[in-house]
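Each remark here refers to the structure printed beneath this line.
Here the complex is missing a single protein chain, while all its other protein chains stay put.
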Amino acid sequence: MIHRLLAVLSLAFLCGSAVNAEPFVQGGPIGSQTSDGYNALGPVVQQPIDFPHYRHAKDMGINCMYCHTGARRGYVSVIPREDKCIGCHQNIESVKDKPRIKKLFEYWDKKEPIPWKKVNDLPDFVRFNHERHIQRFYFRQDRPVREVCGYCHGDVANMTVDRRVKSLSMGWCVSCHEKDHKESVTNMKTSHGPNECWQCHK
Amino acid sequence: MSITNLLNNWSFYRNKRPYRGQYDLNRQYGEYKWAMAVDLDICTGCNACTTACYAENNLPVVGKHRFEHGQVMHWIRIERYWDEKMGEFPEQGTSFLPMMCQQCEAAPCETVCPVAATSHTNDGLNSQNYHRCIGSRYCSANCPFKVRYFNWWNYPSTAWPAPLEDQLNPDVTVRTKGVMEKCTFCVQRLSEAKSRARTEYRLVRDGEVLPACAQACPTGAISFGNIVDPESKIAKMWKNQQVDLYKDMQEKDNTVRGYRILEDLRPFPSVMYMERVRDAEA
Amino acid sequence: MSESGINRRDFLKVLGLGGSSLALTGCGNTDVQSGVEVVMPNVHPEDFVVPGLSVFYASTCTQCGSACGVMGRVREGRVLKLEGNPESKISGGKICGLGQAAVQAQYNPDRLTQPMVKEGDKLVPTTWEKAMALLDDKTGPKSGISGEQFAFVTGATSGHLKALIQNYMDSLGSKNHFVYEAVSPAIGFAANRQVYGVDMPRLHLDKAKLIVSFGSDFLGTGASPVHFAREYAKFRKAPRGTLVQIEPKMTMTGANADRWIPIIPGTEGVFALGVANELLNHEEYVRATSPDIVALVRKYDRETVSRATGVRPELVAHVAALLWEKTPSLVISGASAEGHVHGVQNAMAIQLLNKILGNVGKTVDGQAQSPFPQIAPSAGSFAALKAMNDEMGGGKFKAVFIHGANPVFTAPSFMGFRENLRKAPFKVAFVDAIDETAQECDLVLPILTAVEDFGSHVAWYQPEGVEVSIQQPLMEKLHADTRSMGDIMLDLVKVRRAEEYKAWPDFFSYLKTAVVAVKPVVKYTDTDEHFWYDVLSHGLIQVDAPQQEVGANFAAAALDLSSSAPVQDPKFPFYLIPSERHNFRDGRHANLGWLQESPDPLTTVVWDSWAEIHPKTAASMGISEGDYLEIASQNGMLKVKAYLFPGIHPDAISIPLGQGHEALGRFAQGVGVNPFRILDPVFEKSTGEIAMYGTRVSVRKTGSKETVVKDEGPYNTQLGRKLVVTLPADVAQLSKEI
Amino acid sequence: MSKSHMLALFNDFDEASAAIRELKASNLEGFDLKDVTLKSPIEHPEIEELLGKRPVYVQLFTFFGATFGALLGFLFISSAQATFLMQPKGGKPIIPIPPDMVLTYELFILGGVYITVLGFFIGAKLPMKRHKLYNARVSEDQIGILIKAEDTAMPAIKDLFTKHRALEIIGEGGK
Partner (left out) sequence: MINTFEEREVEVERRFVRKEKDIREDIAWAKINSDVLRSLERPRMLFWVIFLGSLALFMFGVSCEIYQYETGLGVANLDNPQVWGLYIATFIFWIGMSHSGTLLSAILHLMHADWRKPIYRFAEAMTTFSLMTAGLFVMVHLGRVWQFYYVVAYPNERWTWPNFQSPLVWDATAIFTYLTSSMIFLYIGMIPDLAICRDNATGFRKRFYTFLSLGWMGTDRQWANFRVTYLTVACFLIPLAVSVHSIVATDFAVSQQPGWHITSFPPYFVAGALYSGCAAIITLFIVLRYVFRFEEYMTMPILEKTAKLTFAISMVWTYLNLVEYSATWYGDDMYAKQALIYRATGDYAVFWWSMNFLGSVVPFTLAFKKLRNHIPTMLVVSILLNVGMWLERWMIVSPTFANGIYPWTMDHDQWPAWVQWGMVAGSFGWFNMLFMLFCKIFPSVSMYEVKEMVYHRSLHTKAHGEPSVNHELAAEGGTAS
């Protein structure tokens, strides 16, 4: 990966042409979302419950932010609180006896939190602000949620347990921050992402 | 990285900072310029700001031995000076000076860091990126105010015996040995406030966010705000005190109290101090 | 970080989410990773809890008696920081360093986490069951203990815990509730009662154009430092007030004075009368003053006063001239004027100036009269401990409870308190960290800290109306084996009065009931539950109450200071000034690292004790900074480093209080010396309080030397740099400022 | 018509130069002056002159090395500064000329030195395998003349060397 980057960069330098990350690409199999050289398939993570993202996001067409409520209003996108799962599932009789749902109710009955594993875990000194990205690209630019979230998280709607599909390296962040983005659907003024250390490093 | 980029933006890249209009409400990046004003007349020297800073910014308690060796980590310190012309007794009391990073516009520390761990933000702060720092300490050597503090020891493993580490602020990195740190104007609060404001399609309101020292200060000697906004208290104070951010020599009336420390070295600090007043007839 | 058990405090069910990520550069997680860290979702949190965002809860700071309203910042179930509560009339959204440090008391590594019982000479861990059984055994109905044989020592208390303690004492039929504060305002209160008829009048610093303070460190350690600091800020704004401070050793307030006048300790009253004499040259003042007082005051002419006080005669006239010039003014007496044999007279002489100047009713008036006497503050005094100690020495008490005070540390050695305490067969301490007193006790019970516990407080200095400050837990209790002081007291009360108290399973419900009972007083019309949450979210109940009447009664006889000349003893030529530091007070907070590392404002010394000595005196004795001095009184000797300090009377030596702990954990133990130990048995004659400033000492250089650990560099001036610039007040145009 | 090598060793430069001078004048069939190689323990420009113009191109390398070092150096540094988003520094422009000049200067020298040395290796054909007619005494104190000539010319050359008191004459066959 680094070699490729090196090659691209030195070539770009010599030719005097700018390196730009390419636009959003939707869908596709895991790991094939972009061709910017930043794909990095993370390990398969064993979760306490094999949460079927495809069922919720694709089959049922639920918006990501229905569960990940923090994404639009805070730094953390938030693993949904347990009563949120229960809130729906206690009324869905059809799947109540499925093993995964049973397991969920076991946790709920014990009033224990489910120990999910972090999949997209940035270094501790990085502060990624979900709110800003969602506000800009989802609410103001009015792009589809699967595209906005999928730019970093990949095509989660086609996954069961989430898996990291991007390197999430600093260069990858910068490659997008460098580009000019429209302010909103109506405001054609463009601006690039913030470029100072303290925006992301705490 | 391209020659076209170089040629197209050459004049921008050659702008000498600080330049007038660097912070401008009309530019998207430049909506904020955080600045401070410290009224030395009402600073009582109580050290509330120092302790607040310890609490907010995960400053380690270094202990007596290390304090003795000058390795203390207080980002804001209260200096106490006796008058030079003092007789037998300090009859006019003493002078307290809260000294924190002055967030200089032309910061001497920034240019000398070999790895660009310290640079300028769009809000006019002098940022210090701990993860980039390799610990050459050149910035501290070049800081006229000596407000940069180096982690001489591995404090994460010693300064917070359990369960003291539970107090640590998760928004602020705990610095390991070998990196430089300094006052950030509580940037974690600023960016939170900015984010909130942007979501609501507005700028940060005056007084909406304060650094820990300004918030704690019982006398309110420390004022803080966005100097770009002409309606903010801080902008009015700077204007009233006839201190211009972009000037290295202020031309002001002698009845006005505002000044910046060590202005003759031309660092263009973002902290304005207001002179201590003493009733000469008392 | 995953405690999520259903708890009775259901509003606090915020715990959960992991990722209490402490970002450590170099160590910790420094790379992008997957499937390593665990993140715990909340099970059933409050709606307003968003992981990653802070929630602020209103509470009350209990670090000193000011009862400032605070806001606790809570993230992921941990309290991280305290801020001032803007709604509080006392704190006004501000907070001092001492208050900030309260979170360190919570997370202190040396906290007591389980009950301890004494076996042999050592305290060993035990369980709550055994501890409560032991309590019942020794103090329960079966023990046969009478009210006479029981004593309860507390620090200054107020609020519903005070009421509960009172109820417990009542249930035992005991009257031995001793409220003890090592550094107490009792002398000042006594004087105020005589003069104004109230303990403490309300002082309007902001209204005054001139403040003459006789040793009152109102900015650092006074009645309500944060409030006074805010008032002081207003006082300094245009039209700028002038502060004159008269004291033997510069306090933080003195450091901010426009004119600081050193004076021989104990002669403040004489100086005040001297000023009064000068003032009475003005006819209008004479008219307002009774003739016998005029006659008394006339004895104090400039020269006499100067001879007694060591202050230049023209300064007496100067202060008087200032008072004449700037009205309204305010004259305050403080600890260093009051801590003498004739403390009350001193204070009264000082208050006389207010009377002459007509300040009473203008800058000095009454506080609001609290409508809740049962939760009103009981200020501590030294006399209480003295009485208790005498009785205990006689072997009267079978059981002694101690809470919120550390008399073994703060009682002067001449009292032999430690030995007397040992005579009591059963001693119980309620502490959050083992202090010197707890070490002497037979049973030590770990209680919750202020940020974990419910409570209510009423400050004895109320700036506006009456503020009942509510203290609520900012987080789950940190250590499972600790209990709320209120819960313990309620359990103890129930032992004898089970019927009356059965409605309340715990202190929380007791407090809630009591608070809700206030509803009619504040004319709240919604439901009880709403009221309760309203109170919790604001952190206080603000009650409008009528002002106390303030008189101005002076009798010439009470002002007679002719016998106040200090006793000269060639063996002990120096006055000892045990100065109270704004961060440590009487030493109960010495175990907080932040406070230890927060430099003393005037000397910038940290982590230590030191003796302040005037450079002139030092030069004559060949003392330089860092020299170890032996400072001996008739009752003991301290070895302490010298610090040359120009802000002290040349005949005085000052050692700060609060250090010199033998217990209290790693941050306090073995740091500095304890000047309480060497105090002489000198008492204020009318109140029986110890005269803190009445001890005489000798000073000897030992020859050994060590660096004084301080923030200050080798120079203490600005070396010609323009760092702090001073502008004369007549040049500055503050009124044009924003 | 095969060519072969012959090495003659001389005691000092005078004899060697005399031999070369005569070789040059002899105009032997099957022998060219450019096939003469002088081997000496020290440099000796005077004799080298006798061998005719044998140009050295090192300076050319130096010129290009230094020029490109400086040019690329400045471009590299300034465009890195222009692209590095976190670069803004108070008090100075993003692309400051004096510091960049310092670095350009260093890179100018770096390029110059490196490419010069590269030129040296190319020009001197180093590293190379030693010619089999190398004699260790050349590195000590003797001067060798290596010639390449038609076999027919060899005897005459050999005579010529002998006349000039060659200490030793070594042919390809080890003669």
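As written, the chain order gives the labels A, B, C and D, with residue 1 at the start of each chain.
One rule holds in what follows: a residue touches a chain if its C-beta (ideal position, glycine included) is under 8 Å from a C-beta of that chain, and two chains touch if they have at least 3 such contacts.
Please read all numbers here as calculations on a predicted model, not as lab measurements.
**Q** For the unseen chain, which displayed partners does it touch in the full complex?
**A** So, spelled out: the chain left out of view touches A, B, C, D.
**Q** If the hidden chain were put back, which of B:Q22, B:N151 or B:S191 would touch it?
**A** Once the missing chain is taken into account, the touching residue is B:N151.
**Q** Give the residue, chosen from D:G30, D:P96 or D:G171, that touches the chain omitted from the document.
**A** D:P96
**Q** So that we can see where the missing chain sits, which residues of chain A does it touch?
**A** Against the missing chain, chain A presents residues 1-2, 5-6, 9-10, 13, 167, 169-172, 174-175.
**Q** Tell me where the left-out chain touches chain C, residue by residue.
**A** Residues of chain C in contact with the hidden chain: 26, 707, 711-715, 717-721, 723.
**Q** Provide the residue numbers of chain B that touch the chain removed from this figure.
**A** Looking at chain B, the ones touching the missing chain are residues 66, 69-72, 77, 79, 81, 97, 99, 108, 111-116, 119, 132-138, 140-142, 144-146, 148-154, 177-180, 262, 265.
Operating definition for what follows: only the chains that are shown with their structure count from here on.
**Q** Averaging only over C-alpha atoms, locate the centres of chain A and chain B and give their separation in whole Å.
**A** Measuring from centre to centre gives 35 Å for this pair.
**Q** I'd like the Å distance between the centres of chain C and chain D, where a centre is the mean of that chain's Cα atoms.
**A** Using C-alpha averages as centres, the distance is 90 Å.
**Q** Need the CA-centroid distance for the pair chain A / chain D, whole Å please.
**A** 63
**Q** So which stretches of chain B touch two or more other chains?
**A** 1-3, 5, 119-121, 129-131, 172-173
**Q** Tell me, which residues of chain D touch at least two other chains?
**A** In chain D, residues 79, 86, 88 touch at least two other chains, as defined above.
**Q** Would you mind writing out the residues of chain B in touch with chain C in their complex?
**A** Contacts found on chain B: 40-42, 44-48, 50-52, 54-56, 58, 61-64, 67-68, 72, 74, 77-84, 86, 88-97, 130-131, 156, 161-170, 172-179, 212, 215-221, 233, 236-237, 240-241, 254-257, 259, 261-262, 273, 275-282.
**Q** Which residues of chain B touch chain A once you look at their complex with the stated criterion?
**A** 1-5, 28-29, 117, 119-123, 125, 127, 129-132, 171-173, 184, 187-188, 191, 195, 198-199
**Q** Which bits of chain C are touching chain A when the two form their complex?
**A** Residue list for chain C touching chain A: 2, 4-6, 16-17, 19, 21-25, 28-45, 50-53.
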